[in-house]
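Showing just some of the chains, left in place.
Just so it is clear, A and B label the chains in written order, and each chain counts residues from 1 on its own.
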Amino acid sequence: MFLKNAWYVACTPDEIDGKPLGRQICGERMVFWRTAESGVAALEDFCPHRGAPLSLGSVREGHLVCGYHGLTVGASGKCVSMPCQRVGGIPSVRSYPAVERYGFIWVWPGDAAQADPARIHHLEWADNPAWAYGGGLYHIECDYRLMVDNLMDLTHETYVHASSIGQPEIEEAPPKTTVNGDVVTTSRFMHNIMPPPFWAAALRGNGLADDVPCDRWQICHFSPPSHVMIEVGVAHAGKGGYDADVRDKASSIVVDFITPATETSIWYFWGMARSFAVHDHALTETIRTGQGKIFSEDLEMLESQQRNLLTWPERRILSLNIDAGGVQSRRVLDRLIAAERNATATAAAV
Amino acid sequence: MFLKNAWYVACTPDEIDGKPLGRQICGERMVFWRTAESGVAALEDFCPHRGAPLSLGSVREGHLVCGYHGLTVGASGKCVSMPCQRVGGIPSVRSYPAVERYGFIWVWPGDAAQADPARIHHLEWADNPAWAYGGGLYHIECDYRLMVDNLMDLTHETYVHASSIGQPEIEEAPPKTTVNGDVVTTSRFMHNIMPPPFWAAALRGNGLADDVPCDRWQICHFSPPSHVMIEVGVAHAGKGGYDADVRDKASSIVVDFITPATETSIWYFWGMARSFAVHDHALTETIRTGQGKIFSEDLEMLESQQRNLLTWPERRILSLNIDAGGVQSRRVLDRLIAAERNATATAAAV
């Protein structure tokens, strides 16, 4: 149950540095590599010769060489050479549209004819010298929608992340959810609270006092297929909160690209983009480490939740006030997936 | 194929010390914790909000707080609070009768209406200052009845435990099996034999010579659902054997609570209760370590046997003379399980 006609983050450039990468995305086993023109390519990870994974091979002059018997393919999936062998009759490997942009490699697992790079999720902070970014990647054994739920309801910070970003005031501030087309936004504002440890450190990182009352905000934006961008921050109380001058606040964007591997597992690309102290690489690393630790706390919870749901498949779970963000995001997904399936069925009938 | 309307040992008090414990028992996933009144509670390990395991949560003022979003339940399974949320409509979690007694937490996985604490297996040695007890817990991948067979036929000591409690004389003394209601007893008496290493150490622990001929006994008592208590001991020969004065023997009760986790796995609570040198805590620990090592020798055998039986499901295994204890115990179980199922079916029809 995922959208196939959509751009997903497949990997980061360092993962295909000098060698191919095998990765399952939306149920499809793919191999990624860097082509001669510094472009990127994605094929099905299956050599048409003997079925070996092409990802065990190597890259030669921008082509992918199978590591078993040397069958060599180009970005289109066409076999370009093989030792002592005419290659005209060798069937092509299925290729997937792949694009490098904003520091990520994006892939379109569905109908290649519909893949328009203009539809790649725009990241205003990427390729922008006024911003800094650090992030990481986790593999988690859960349905991607459980992670969307998680990120669209930050009430869980109080329980799962009690020692870092959680604080009782979060759950005392009721969230507000709005839907605008395919985008769902859940906002929560807290006033006159003490910053929790992660934000105290961020204030210090921005040269601000960390022991004074603050306003805090969390504005979560879901957009299909499964991206969640969260504006987060704290400002010294009385300075305008979210709208405070940059000298009175520490704010950033939590970046979450949730790429389904299978129906019950994900590649979770997480990170944080910030517009303060952008040249402080040590700070970037400190934030990255802290965020990595915090997000690993979700991992056990999500995998346990997934196991429970598989154990009791018939159980209905509840949708309370706090779950509105996830509920609305799932509605958007259900609508788009139904439309995609109808279009595919119609195309097949024609 | 287990009795559901029965008291099983679920855990020991130290396992719920300050935090909840998740454990599968008779196929049911349960969470155990200590309530405010120093009582114990058991619920299904599934939060009605989003399906997270409640066992990942925490205990607050005797209530169980879900570690994901803070839904809080009491011992009855009723939701008592949730941040910013009216809880009237939240369905209750299934609760299981649970009782602390004799140093164990007991649970009744079946029909709660029939759970009578008076039916908990009586342990005359527990809560008795004239006795000392030490034990442990193993998880073993086997049908609980294979462990009942194992304990009701100690012939295997000669082969599986050759270096500790086994000795050829065991298999030379034919066992005698009797059935009294739901209780099966298999007895074996050996006369004028040298004590094997474990028992030589026990004699020394009781201040007795370990290099003289002894009488030895093993009296195994099975009682439903799957408890096996074994009276074991050695006495200096000619002093009356089993009935010898306490100054001439070392004796104890091997305690085995076999709690099915699934159809092919168990929680095995093992231990030893003794009525000599009861204040010698070092001896308790020595015995516990030795017994733990011996019982771990059964583990590989039982798991291998289970794998073999699953590989050849159609094979009949034999029931020889020595197997009478296990055979009779299984007959009791078959009868009680059939009765329980008939009663359940009748109740459903009414």
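Definition applied: a contact is a pair of C-beta atoms (placed from the backbone, for glycine too) under 8 Å apart; a residue touches a chain by one contact, two chains touch by 3 or more.
If you're wondering where the values come from, they're calculated on a predicted model, not measured in any experiment.
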Which copy number describes the whole complex, given 2 displayed chains of the same sequence? 3
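In the analysis below, only the chains that are shown with their structure count from here on.
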Chain centres from averaged Cα atoms put chain A and chain B apart, in whole Å, by 48
Touching residues on chain A, where the partner in the complex is chain B: 149, 153, 155-156, 158-160, 171-172, 174, 300-301, 304-305, 307-309, 311-312, 315, 317-318, 320-323
Residues on chain B engaged by chain A in the complex (per definition of touch): 29, 45-46, 48-53, 56-57, 65-70, 82-85, 90
